[in-house]
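Removed: one protein chain of the complex. Kept in place: all other protein chains.
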Amino acid sequence: MPSKSAGSFVEQAPFSLKLAATGVLLFLHIPVLIILLYAFTTDEATYSFPPPGLTTRWFGVAFARQDFWDALWLSLRVAGVATLLALILGSLAAAAVYRSKFFGREAISVLLVLPLALPGIVTGIALRSAISMGDIPFTYWTIVLGHATFCVVVVYNNVLARLRRFGSSLIEASMDLGADGFQTFRHILLPHLSTALLAGGMLAFALSFDEVIVTTFTSGQQMTLPIWIFSQLTRPRDRPVTNVVAIVVILLTFIPILIAHRISSESGSAHL
Amino acid sequence: MTDPLQIAVRFEQVSRHFGDIKAVDEVSLDLLDGEFFTLLGPSGSGKTTCLRMIAGFDRPTSGRILLHGVDVSNLPPYERDVNTVFQDYALFPHMTVGENVAYGLMIKKTPKAERERRVDEMLELVRLSGMAGRKPSQLSGGQRQRVALARALINHPRVLLLDEPLGALDLKLRQQMQLELKAIQQRVGITFIYVTHDQEEALTMSDRLAVFNLGKIEQVGAPADVYENPTSSFVASFVGVTNLVSGETAQAITGSPLTFSVRPEKIRIVPRDTLPTPDEYAVDACVRDVVYLGLYTRYMMSLDLGGELIVIQQNLNTTRSEALSVRDQPARLIWLKNANRYLDEGGEEPV
Partner (left out) sequence: MSTIDASAGGRRDRSIASRLSTYIYLRPSLLLLLLLGPPLIWMVVVYLGSLATLLVNSFYSLDDFTGLIVRQFTLRSYAELFTPSNLDIVLRTVGMAAAVTLADAILAFPLAYFIARYASPRSKGWLYLAVLLPLWSSYLVRVYAWKLILAKEGILSWTIAHTGLSQALQLLLNLPAIGGPSLSLSPIGMFIVFTYVWLPYMVIPIQAALERVPKSLLEASSDLGARPGETFRHVTLPLAIPGVVAGSIFTFSLTLGDFIVPASLGNSSYFIGQAVLSHQGTSGNLPFAAALTVVPIVIMIIYLMVARRLGAFDAL
């Protein structure tokens, strides 16, 4: 049916489409909101709905738990170092691919994305078998090793995309005006890339913080926060605490990505 | 009185507003069956909007559009007997050339055998025989343009709309395509409505043209007519190059303050002592600048009176060095009085 307003013929979406789209959107968001609700329930052992009452005491209980803080601290440390490694390696790789044409250039992108493209379990068990074959103990560093490996591509994509926008003309202009390689890097390249590095870094941080599959394989006795949650998934006693922890995790993954998004949308697009 | 059935497209006081912007402002126009009509104007003048309203992608804010006497204001594009050749060709990338061209017939559920026959016919018309199996991505720009043409023509529309179809082609190819399009139009015999900002293109191909400016039509007529007898300074300067002389300078030359336009090719450069005949105007000037362009030379003349005129002369016997050597030389400009075209209302034209 042509719409009556002056203009092109197809302006309004058919009602059924709007309904379907809304339904899908709700499907996407309601579950997280449910957790929010359950963090305040007074019910200790079950997930009964509607919640018998509301309270904030679980927040106190959760924050008093030492294992929670240990897990949180470990996750932060792992994510921090993995992000740092990813930033360095990813930027170097992006610079190499951008600057030079060499044999196997396209293969680099594929290689870097493989840890994310293949199922996590593949990366996980591959690392595990290699580590145990080398008789290396499973420590904090083995976790970092795994995380850095799949975080590199996130930084790489962001930096490469940024370089491809005006990268060469800026470098050439700087050199034309007398700056050598290091000066160009410091005064021109680094500021130009700063937002991409920040965005990539935030994404890598969130990716690492949230990761559980590869971590399961590369950790020994240590528990990162996701592993802690996973172990709680079947324990009725700790449910309300788990709910609170869930909210903490949401915030800690959500906020870096939000920041990354804001940064990138001001200067191009972020690449997951 | 024109037989109404001969009018292919009629605009009746058509306006199209986008908020405060009047993209098309009270346009009335009759386009005749079988003619090659061009909508000419700069970007934003409303010509493309008018075309899109004929096709049905846009609807007038007020006024009516009639196709062969029928008010089409409420008809969607797929119900109008009009087809369009798009500026970016809009070929379906996932279909072959043959499937693209046959699309309209496929929608109308034409039997396969007949479809194939007509596709072959069309491809021959646009000189792309044998390309039916290729994909658009494998074709050059000129070839794609011809596929778009074939795809539109195969449906035997009574009116064909062309939205700056040659814009993406290089100069030589464009000139060649202009002639081809004109030949096809005359062969097929339907109305072509062509939109362009290139006045040379318009002059080459059209039977008639309309000059658009800021949503309004300034002049309608045959190309030679519009060129020779512009009715406004906009038309005079947009269609071809011209000199616009007004105010005191005009007064000094013609005796009347009316603005006039005189084409650069109508002016001769002669020595200062040359006397004009009673039919001619004479003005003394200095050669300020010379631009040699191979085919012709463009002279910027600084009038002793003040102001400038552009004079263009074909390099019949003049070499480049000869042309450039007249820089800063004093000279006289002479042209026929009736080469002047008087623009703007009010005042008397000189006798």
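Lettered A and B in written order, each chain numbered from 1.
Keep in mind that, in the parts below, a contact is a pair of C-beta atoms (placed from the backbone, for glycine too) under 8 Å apart; a residue touches a chain by one contact, two chains touch by 3 or more.
The structure displayed is predicted, hence computed values, not measured ones.
> Which residue from A:T42, A:S132, A:S168 or A:S194 sits in contact with the chain not drawn here?
A:S132
> Going by the contact rule already stated, which one of A:F49, A:W73 or A:F166 would touch the omitted chain in the full complex?
Of these options, the touching residue for the absent chain is A:F49.
> Spell out the interface residues on chain B facing the chain that's missing from view.
Residues touching the hidden chain, for chain B, are 55-57, 76-78, 82-84, 86-88, 90, 92-94, 103-104, 106-108, 151-152, 155.
> Give me the chain A residues in contact with the hidden chain, please.
Its contact residues with the unshown chain are 10, 12-13, 17-18, 20-21, 24-25, 27-29, 31-32, 34-35, 38, 46-50, 88-90, 92-93, 95-97, 99-100, 102, 108, 111-112, 114-115, 117-123, 125-130, 132-133, 145, 148-149, 152, 178, 180-183, 206, 209-210, 212-213, 216-217, 226, 229-230, 233-234, 242-243, 246, 249-250, 253-254, 257-258, 261, 265, 272.
Convention: only the chains that are shown with their structure count from here on.
> I'd like the Å distance between the centres of chain A and chain B, where a centre is the mean of that chain's Cα atoms.
That gives a centre separation of 56 Å.
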